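Have a look at this one before I ask anything.
Here the complex is missing a single protein chain, while all its other protein chains stay put.
Now for chain A:
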């Protein structure tokens, strides 16, 4: 049964209910609304991003629902991204973040995880300067401040 999603720029997307329900947000909306054909507005997601998100959900439509890991291990692995997902995430950085934002808003945990893992992989192994370059971030530390932080955190460096 199809569901109609409307992006922020008023483009309509027809998707199967099962696919749409990979998003918990949409799932709940559908339950509240019940049997109705009215389109679901997604004011925070543009059409290009929504296309990508739907693509992801289509591919993963039959995945079992994840139960979040209860063990609170702060250090998770990021080297276990599926090949399809990896290719899927080969987009420019702006799109990458848009997807993350959309996954966060739509509450699609697996997609959010994949997105975050991808970003984590970009960060890993880079020096701060390289990270700044990668994300186009301005360094607002003075050299003294930077040196100070570096010194403070020296202990963490060798791990």
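Please note the rule applied: a contact is a pair of C-beta atoms (placed from the backbone, for glycine too) under 8 Å apart; a residue touches a chain by one contact, two chains touch by 3 or more; residues count from 1.
In the analysis below, contacts and distances are computed from a predicted model.
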| The complex lacks one chain in this depiction; which UniProt name from "Transmembrane p24 trafficking protein 9", "Pescadillo homolog", "F-box domain-containing protein" or "6-phosphofructo-2-kinase/fructose-2, 6-bisphosphatase-like" does that chain carry? | "F-box domain-containing protein"
| task | Kindly state which of the options A:4, A:47, A:91 or A:131 is in contact with the chain not pictured. | result | A:131
| In terms of residues, what is the contact footprint of the unshown chain on chain A? | 24-25, 27-28, 31, 44, 65, 67-78, 93-94, 97-98, 100-101, 104-105, 107, 109, 112-113, 116-117, 119-120, 123-128, 131-132, 135-141, 145-146, 148-159
